[in-house]
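In this view, the complex is presented without one of its protein chains, the others remaining in place.
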Amino acid sequence: MSVQAPASGAIPTALDPALLLRIHLTMVRIRQFEQRAIELFMAGELPGFLHSCLGQEAVPAGVCAALREDDYITSTHRGHGHVIAKGLSFDRMMAELYGRTTGYCKGKGGSMHIADFSQGVLGANGIVGAGIPIATGAALSAQMRRSGQVVVAFFGDGATSQGAFHEAANLAAVWNLPVVYVCENNLYAVSTPVSRQMRVNSVAQRAAAYGFPGVTVDGNDPLAVYEAARAAVERARSGGGPTLLECRTYRWMGHYIGDPATYRPAEEVAWWKERDPLALFERKLIETDICSQEEIQRVHEQVRAELEAAIEFARQSPAPAPEDALTDLPQ
Amino acid sequence: MSVQAPASGAIPTALDPALLLRIHLTMVRIRQFEQRAIELFMAGELPGFLHSCLGQEAVPAGVCAALREDDYITSTHRGHGHVIAKGLSFDRMMAELYGRTTGYCKGKGGSMHIADFSQGVLGANGIVGAGIPIATGAALSAQMRRSGQVVVAFFGDGATSQGAFHEAANLAAVWNLPVVYVCENNLYAVSTPVSRQMRVNSVAQRAAAYGFPGVTVDGNDPLAVYEAARAAVERARSGGGPTLLECRTYRWMGHYIGDPATYRPAEEVAWWKERDPLALFERKLIETDICSQEEIQRVHEQVRAELEAAIEFARQSPAPAPEDALTDLPQ
Amino acid sequence: MSQLYYRQAIRDALREEMRRDERVFLLGLDIGRFGGTYKATQGLWEEFGDERVRDTPLSEAAIAGAAVGAAMTGMRPVAEIMYMDFITIALDQIANQAAKLTYMSGGQARIPVVFRTQEGAGRSSAAQHAQSLEAWVTHIPGLKVVLPAIPYDAKGLLKTAIRDDGPVVFIEHKLLYGVKGEVPDEEYLIPFGQARIVREGADVTIVALSRMVLKALDAAEELAREGISVEVIDPRTVVPLDLETILASVHKTGRLIVTHEGYTRCGVGAEIATQVVEHSMHALKRPPRRVCGRNVPIPFAPVMENYVIPQAADLVNAVRELMS
Partner (left out) sequence: MSQLYYRQAIRDALREEMRRDERVFLLGLDIGRFGGTYKATQGLWEEFGDERVRDTPLSEAAIAGAAVGAAMTGMRPVAEIMYMDFITIALDQIANQAAKLTYMSGGQARIPVVFRTQEGAGRSSAAQHAQSLEAWVTHIPGLKVVLPAIPYDAKGLLKTAIRDDGPVVFIEHKLLYGVKGEVPDEEYLIPFGQARIVREGADVTIVALSRMVLKALDAAEELAREGISVEVIDPRTVVPLDLETILASVHKTGRLIVTHEGYTRCGVGAEIATQVVEHSMHALKRPPRRVCGRNVPIPFAPVMENYVIPQAADLVNAVRELMS
C-alpha cells in the first residue's frame, strides 16, 4: 500500500469556528495526555502496558466531533484518544492508569479497558476486533429502541483481518444498523505492514463485500475525518445503514511503549512526523484566522494544568485493597 | 437476490467427449446415491442425519473434473456429491452411512465426516465454514512442498458469513495460495434466504475484499462450472493465487431429510426442478450427439447395479464393537 | 398443571418474558419462521415478528457479540447458539467479553444476556454435534450456567435467566425436547443455586446433570428392586452451585457418584467431586465415582455412541460397586 500525503487545503468556510476550536482542544488533550502518560510509564509509575496513539489524534477528534453525547463508541487497546474525544476526564483516566480506586474502572481495567457508560464509552477492548460485534449490537439496540443513537466502532487495520469484523459488518449490512466502522489504518499491526495483512489497496474496499459504502480519508486531517464521519453518522442516523470509514494515519511510537519499532523505515517515520496532524491543523487555524498563536498557546497551557492536576489526583488516590478484586462480578 | 436462469446453449465443441461422459457419469452417480440414501434413511436403515445434495450435482461434477487426482478438497455437511466426484467409492461410503467398520471412517464419522486422504478428500465437516481454513492450510502445504497440487474448498452461501471464511480467504490472498473457494450458492442456509444473509447481490462480490477474482456461474450447468473451475485451477496451479467461484444452484430437498422446507415458495422449487441439471445435461449430450438415449440409460443401469451392490456390502458389513470407540485417537 | 414438552416449556418461558418485557428479544439461526432446529421457538415469530425474533446470518461470533452490545445498552437479548459445539466460534464474546466486561469496567456494565444452546449425544450426530461443553463455561468467572433436565425446570429457570442482570449460559439437551412433564399454569420462577432432590435415598448419592437425571432415575428404580436406595440430585445450575444440598446428601449416604455426558477429564464432575471431598472427605465411605462421557470424541455409529456416553446401566454398575 502506498503512503499517501494528507490532503492539504484551506478550511471549509462553512464550518463553525466553535466546532474547529473544539476539535483542536480535543487533539491537544489527546496529545498531551499521551505524552505525559509515556513519561509516567517510562518513569515506572504506571503498571502494565501502554499503547500510545500519538500521531493519530485527528481521527478520534474528527469522528467524535460528529457524534451526539448519547451516541456510543467502542474502542481498542490504543484507546486513550477515543475516550478523551468522547468526553472522558483526565483525572479518572489517569487514576485508572495508576490502578487506583478512583479510576473509571476502579483499577480493574487499566489502560486497555477504560469505559464510561454514562458517556457512551462501551469500553476499550484487549481483544483485537472484539469491540466491533459489540458496537454492532449496540447499534441494533439503538435501532430497536428507536433512540436515534449512532454507534462508532474504532479499530485498526489489523482488526479487519479478524472474523469478528467480517461477521459483524455483514450483520450490520443485513439489518441496516446505525453504526460507523472507523478503521484507523496506521499501516501496521504490531510489526506487520498492511501489505502483508491484505492484498487490497485500501481497507475501505472491504465494504464492497457487505454492500455499504467504504470511504478513505486522510486521517491526519481532522476536518477531512470530521466531514466523512458527519456524512456517515447522518446516514446511519437517518436509517441509511453502516459505513466503513478508513482513516490513513500513523502511530509515532512503537506498538507499545518499549517497542523500538525497528520494523519501520526511518524515512517513513520522519515523513509522517512531518505531517503532524496537530501542528498542521494549528497552522491552518492560524492561517484561516480562526485563532491566534497565543490563543493556541493558552489552550495548551490550560490542558497542561488540567493534566497535572489529574496526575496529582491519581497519585493521591487510594490503591485498591487486595480483596476489592472479589467485587464487581455480574450482580 | 434474484433467481437467475441457467445459461443454456450448446456444448463447446472443443471439449473432449470423454470428459463430458465422465462428468455425466459423476452426476448420475451422485444423483442415484442421493436418491437411494434418502430412501434408506426414510426406511430407518441409516442413523443420524442426512443432508441431500439432490439438484446440486453439476457443481461437484464440474469442479472435480478440473482436478488432478492428487489435488485436495474439503467438503461440508452436504458433502456426498463432493466426495463422489473426487472419486470415492459407493461401498465404503454406504458402509459409513450405515455406521459399519468397513466405512471410510470405520463408522466413526458418518454422513457428515466422510474422508479419504488417499484420494485427497480431507474430510467433510460438520462445522459450517471450518473446512475453509483447512483447505487454505493444505494449499499452503502444497505451495511449500512445491507439489503443484491445488485445493478446492466446497462450502455453501451460508458459510460465507463465517469469520473463518473471511480470515482464510484473506490469508490465501496475502500468501497467494493455490486454492479455489467454491461456493455452492443454493439460495438458503437452512431456512434463511441469501437476501437475509447478505446485502450484496452475489457471493462472488466478496472476493473484492481480498483482491482476487470472484466469478459467478450457473451451478446447474456442469460445463459452465467446469470451465470456470478449470480456469481457476489453472490460475492456482500456475501461481496466480486464489479464486472465489460462486455456483448458483438449488437443493431439491429440505435442509435435511425430514425438513419440509415450507420456507420456500412452491413456484421457486418448481422453477428449479425444471432446471434439473442432470436432465438438461443429458438432453445436451444427446442433442450434440455425444451419446444416445440408450447409452445414457446404460450408464444409469450400471450405476444402479454398483449402488445396489454397495448397499448390500454395507448391510453385510460388521457393526463396530462398542469398545472400538476407544481407538483412533491421535497416535 | 399441564403436561408440556420440554420444548414447549422453553417456548412458553420465552413468550411470557417477551410479553412481559419488550426489551427481551431473540436472535439466532433459523429461530424465526422455521421455529428453531428443535422447534423450541416455534410460534414466537408469528406473535412477535421479525424485529423481536431475529434470524441471523450464519455468524456465531456476531450473534453473541451483538447480543452483548445490545445487552449493554438497554436490551435483554436471548441469543441462540444452535449446537453447543458451535460455541467455539462465539467463545471470545461469551468468555472474554460478556463474562468480563462488568468486572473490567469496575462494575459499570450490566449485561443481561442469555445464551441459549443445546448439548448432548444420542442422535448419531457424531463428534461435532453432540458435545456437552458446560465445563468450558463453568470454568470462566462471570458466567452463570444452567442445565434444566425437566420441563418444569426449563421454564422456571429460563424465566429467571432472562430476568438475571448478568450473562447466563442456558444449556438445553437435544434429547429432552421431546420429553413431557408437569408445568404449572400460573407463573413461577426458579431461583439459581437451588438443587432439586429428584429422588430421596439413603445409600448412594447420584448428582446428575441434564439428561443424565433421567437415566439416574432409571438406575435408581432398578437398584431399588435390589434393595439399594439411591438419592438423585439435580443441581440445575452449576454456577451458582448448591453445594449444601449435595453435601447434606453425601453426609447421609456416604457415597457419591457424579454423572454427566460431558467428557470426564476436566469436566464439571471433577469440580463437584473435588468440592465434596474438600468439605466432607471424612463423610465418604468410598471414593467418589465419575460416570461421565469417555475421553474420546463422540462417534457416529449408535453402538459406539451409546458406549461413550453414560447409560443407566453404567450407573447401576457403579452403584453396585460402591455398595460392594
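Brief remarks on what is shown
Order as written gives the chain letters A, B and C; numbering starts at 1 within each chain.
Convention: contacts are C-beta pairs under 8 Å (C-beta built on N, C-alpha and C of every residue); 3 or more make two chains touch, one makes a residue touch a chain.
These numbers were taken from a predicted model, which means no experiment stands behind them.
The chain we do not see here touches A, B, C in the full complex.
When the missing chain is restored to the complex, the residue among C:Ala40, C:Leu91, C:Ile246 or C:Ile309 that touches it is C:Leu91.
Touch with the chain omitted from the figure is made, among B:Cys105, B:Ala159, B:Ala189 or B:Ile311, by B:Cys105.
Listed residues A:Leu88, A:Met198, A:Met253 or A:Val303: the one in touch with the omitted chain is A:Met198.
Among B:Leu171, B:Met198, B:Val225 or B:Ile290, only B:Leu171 touches the chain that is left out of the view. Summary of contacts with the chain left out: across C:Met18, C:Ala40, C:Leu58 or C:Ile140, the touching residue is C:Ile140.
Taking the complete complex into account, B:Ala138 is the one of B:Ala85, B:Ala138, B:Met198 or B:Leu244 that touches the chain left out. Taking the complete complex into account, residues 47-49, 96, 99-100, 105, 107-110, 112-113, 125-129, 158-159, 161-164, 189-192, 196-198, 263, 319-326, 329 of chain A touch the chain not shown.
Although one chain is not drawn, its touching partners on chain B can still be listed: residues 72, 74, 103-109, 113, 115-117, 122-123, 125-127, 130, 132-142, 144-145, 151, 163-164, 167-168, 170-171, 174-175, 327-331. In the full complex, chain C contacts the hidden chain through residues 85-86, 88-89, 91-92, 95-96, 99-100, 103-104, 126-128, 133, 135-136, 138-142, 239, 262-263, 265-271, 273-274, 277-279, 281, 284, 286-290, 294-297, 299.
We adopt the following convention: only the chains that are shown with their structure count from here on.
Distance from the centre of chain C peaks at A, each centre being the average of the chain's Cα atoms. Chain centres here are Cα averages; for chain A and chain C they lie 41 Å apart.
Chain C has its Cα centroid 36 Å from the Cα centroid of chain B. Multi-chain contact residues of chain A (touching two or more other chains): 163-164, 167, 170, 174. In chain C, the positions touching at least two other chains are 56-57, 59, 61.
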